[in-house]
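The other protein chains are all here in position, but one chain of the complex has been omitted.
After this line comes subunit A, so read on.
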Amino acid sequence: MPTLLQKLFGKRAVGNGSSRDYSTAAEQCWASAEFDLAQIRLIVYQDCERRGRQVLFDSKAIHKLDTSEPTSDETKTPPNRSGACHIGSQASEKDKPPSYQYTRPAPDVTMLGEMMFGSVSMSYKGSTLKIHHIRSPPQLMVSKVFSTRFGSSTSESTNTLQDSFESMSQTFPSHTSSIGVCRVPSAPLLCLARSASFFAAHSNPVDMPSRGHSEDGDSGIARSASLSSLLATPLPSPGSSFSSGLSSSYQRRLLRSQATSLQHGPVPRWNTEEMFSLSDESCSSNPVMIQRKKIAISIIISLPEREEENHNFQEFFFSHFPLFESHMNKLKTAIERAMIVCRRIAESSQRVQVYLCRVMEALGEFRMTVWNLYMAPRISEPVWLSMISQSTERNLLCQRFLKEMSLLMEHGAKSQFLSALLTAVLTHHLAWVSTVMPSSMPPIKSGCQKPASQTADLLAKSHPYNPLWAQLGDLYGALGSPVRVCRTVVVGRRRELVQRVLYVLSYFIRCSDLQEHVQPQEQMDNPASPCTSQTTDPTPEKPDPLKPTACVIGTSEKALNSDLGNAIPGTSVEQNHEILLTDTKSTSPSPSVELTTVRSEFTEMAQECFGEDSDSVGGGLEHILASQSPLLHRVQFHIGSPSETANDGQAGGLTGAGCGRGLDRKLHQRLLSDIRRNESSDSALGDSDDEETSAQELYVATEQNEYELPLPRQVQTRASVNHFGRSLLGGYCPQYMPDFALHGISSDHRLKQCLMADLEHTVLHPALDEPVAEALCIVADTDRLSVQVLTSQKRVCEGGRLGRDVMVSNLVHTLITSVLQLYLFDIDCVLCVMHLEDRLQEVYFKSRSLAEYLRGQTRVPVKELGLALGIESSDIPLLAAVASTHSPYVAQILL
């Protein structure tokens, strides 16, 4: 039986021939492994300095009381394989909520608490993320530990706590025995009751930092302003140089690489203030942080027993982690609310029931979402990705695509359904723009193949960023400014029709294709193992004996070089500077007087310009300190040509590099205070002072030249991967799926229920890990032939409608019309698709003129555009959105 992930992500099975209807058959249910909802367990833990650790919730210890239905625990009934997971009981019986009961807590909670909070508590005030792997039984645990936040007032009496405690012990008499072990009372009820200080506290809820991307739209930098000042690397600032032709895809990737760089150490980012709120917004005036209490929310996922399924699930889990995390955040918000709400209830047993009910409901939602994310059907051959990954089948793909599109065009001809839908999709899923921006490179193979971006390729190599993250942003269309994310849902009872729409849209909703490079498993001499030369036969490429003891003290460069050169075949050693550590004392661990002297000397030097006399011979430490940083060396090492010693003499050109570098005092001070802050925050971990000596050594060592060793060869093979391009383009799903960039459903019933909340959640906790200004959803109804756009920015919609109807862009309409007419004229399909791309490129060029027209203006009435540029008003939303990807100022002018 093929495993789930093979089915989903593996090489598509070669279809059995031409009779296959590609749009409708091209969808697979990838669920072969059973994924039981009970595999997901939720634990809420509190760590209070005075009271110790307390379990506030453990789904394993909660059972639904038998009320009306015989099967009390809905998690025990695995959802229908082909159907989605419905949490039936809660949805249908809103009026009669189920009641729950605690049973004896699971024996592992103590250990789990240790894992969540650690054995030493951290003084850090932000949220902490942890992932543990539990070997037996195999489980993954994801924890988020939050500091708590209260309001200042404590007016509400705490005597309700006692009440709730008593009533709870009545409801759950089963455990009164094992209290007090390891500061973790094993009676969860008791904990809940005691910890009910939640219920008596107030403050505002966590208001997420809306650090306005709308305000910050110019820079588009998803991090604090302080960082931009720290970024020493000169960047093409998006505001100024965007229109020079760099795509926002490139910009986003570059900025991401810098935002996540270690180079400047940790810089707090946009979402650090996240805390756990223990009271509602009724008194939001003066929030006070209670630093001594932490709350951990953990999701524990039981892994499949079978090794392969286990492996596959883990691959899926870790590659899709941002989505899991986003849903965990949603769960956290629900738990917060549950605690706040139940606090308002006077009667204690009822209070507990309300709390349990609400948390269980949120957990049900979480389980369902995860289940659906894992199990829902996908488009197995998304047109765009297939076209760019396989050149052999290109002709067939084009034929299929055009056929499906023309069928669709006929279907909704009167209402311009397809034109409206594509207008919306092209306006909001903006990743297509960079795929039509004209390259300056000639195509490498044939003229129809778009060239791969070489600048992006180079960037990825020298400034690595996360390609999965980039792909996620592409799919959600997060390329404009301000950043908006979009998903598209196709609703309709006619399955084939919906699938046809999905298939066609999978050409327009684009993202980069990902490839994985892996080390062959069977390789004996894996570069990851350092001791292979001893355990196995050493290979010639391996760096050979390097005697660390033979090196530095009192050794001249010449001796060193020859020594190493003899000792290490296949290694080129460069010493551009002499290593002259004549002072042997300074290398010993004990303190030395000389160092102090040198320090003061160095201080003086650093305050002036220095480095001029780096040629001087016979210098002591001063010389070393003043010599250029190794960072400035351009040392070439050629992998695979081990005999080559690549000293290309660049050192000579750089000898003066140290001259003129003054200390930038501001930066200096800032970094100093950062370091001090970090050091002081270490205090909870014990004394860190004793490594200060090492810092000194470190400093001395930094100004020396390291021994150069070759990088081990990277044997690479390519494989398809678990990536968003394959997983977030959904098929005809039984239920609305919040994560998918594209999917179809039969009815918009549930969509209506939860879409607005989902969009709001997306803005608060974007899976994209960067601030998002607005979340949108395109809803295309194939039954009613309507296309609407819904937004997280609440706007009044008439008559209970979901959102605004989409105005058909004339540009898009004529584009599709002419492409399809060419197709009907029997023109080569590949050419038709090329023409489609050319026409999309025209849209891009038009957006350039629009942007140029708006440059420097403050506010432009839309009417003027028609007169001046011949742009029709129906095209303006599309063109403005496209323009915002290369000219961020556009959005602000065209309000």
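Keep in mind that, in the parts below, a residue touches a chain if its C-beta (ideal position, glycine included) is under 8 Å from a C-beta of that chain, and two chains touch if they have at least 3 such contacts; residues count from 1.
In this text, contacts and distances are computed from a predicted model.
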The complex's invisible chain, by UniProt name, from "Folliculin", "Serine/threonine-protein phosphatase 2A 55 kDa regulatory subunit B", "Thioredoxin domain-containing protein" or "Glutamyl-tRNA(Gln) amidotransferase subunit C, mitochondrial": "Folliculin"
Option from A:829, A:878 or A:891 whose C-beta touches the chain left out: A:829
Per the touch definition above, residue among A:129, A:413 or A:862 touching the missing chain: A:129
Touch with the omitted chain, as defined above, among A:400, A:487 or A:846: A:846
From A:350, A:395 or A:415, residue that would touch the chain that is not displayed: A:395
